[in-house]
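With one protein chain withheld, the remaining protein chains of the complex are depicted in position.
Our next item is subunit A:
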Amino acid sequence: MSFDEIKQLLIAKFGPDTIINEETSGMQAALIIQPDKISKVCLELRDNPETYFDLLECLSGVDYGIEENMFGVVYHLASIPYKKQLTLKVIKYHDRTRESLPSVPTVSQVWRTAEWHEREAYDLIGIHFEGHPDLRRILLPDDWEGYPLRKDYKAQEYYRGIKV
């Protein structure tokens, strides 16, 4: 299935508001999906015999910059039988208040590999994944403060009495 056919398939299945936008300028075209529908879209893309994206290659949390206040999650899907790749994106606006985190539904029930990737995105970027079964820090210590890959990150001065 080509990129446009996948787009049509998703619109037919989940309604025209599923796809917010698309990026076709680069070498790898991407679909920007409405955050609430991402797990349904992923399940459909995995199980539909014509798309069959059975492998989640990469899941990356992104902080798009301080001025935009925009966070994103990028999904790189691959289909082993069709040898195709597809990029999906989810965008969330968030004002970086300390009280809450930008929140995106989990896809860990679709691909189990997303579980660790989402933990990593939570750990380093500070994106909360709704419905994730085991959302803990993965690379940093459990009591670390802040999210290091955010653009406004400042490292804490001391960690357990040790200068950082």
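The criterion applied here is as follows: a contact is a pair of C-beta atoms (placed from the backbone, for glycine too) under 8 Å apart; a residue touches a chain by one contact, two chains touch by 3 or more; residues count from 1.
By definition in this document, contacts and distances are computed from a predicted model.
Looking at UniProt, which of "Membrane protein", "Multicopper oxidase domain-containing protein", "ATP-binding cassette domain-containing protein" or "NADH-quinone oxidoreductase subunit D" names the chain we cannot see?
Spelling it out: the chain absent from the display is recorded in UniProt as "NADH-quinone oxidoreductase subunit D".
Out of A:Pro16, A:Pro49, A:Pro141 or A:Gly161, which is the one that touches the chain we can't see?
Going through A:Pro16, A:Pro49, A:Pro141 or A:Gly161 one by one, A:Pro141 is the residue touching the chain not shown.
Spell out, residue by residue, where the missing chain touches subunit A.
Output for subunit A: 23, 25-28, 30, 54-58, 60, 62-63, 65, 74, 76, 80, 83, 85, 87, 111-113, 115-116, 124, 133-141, 148-149.
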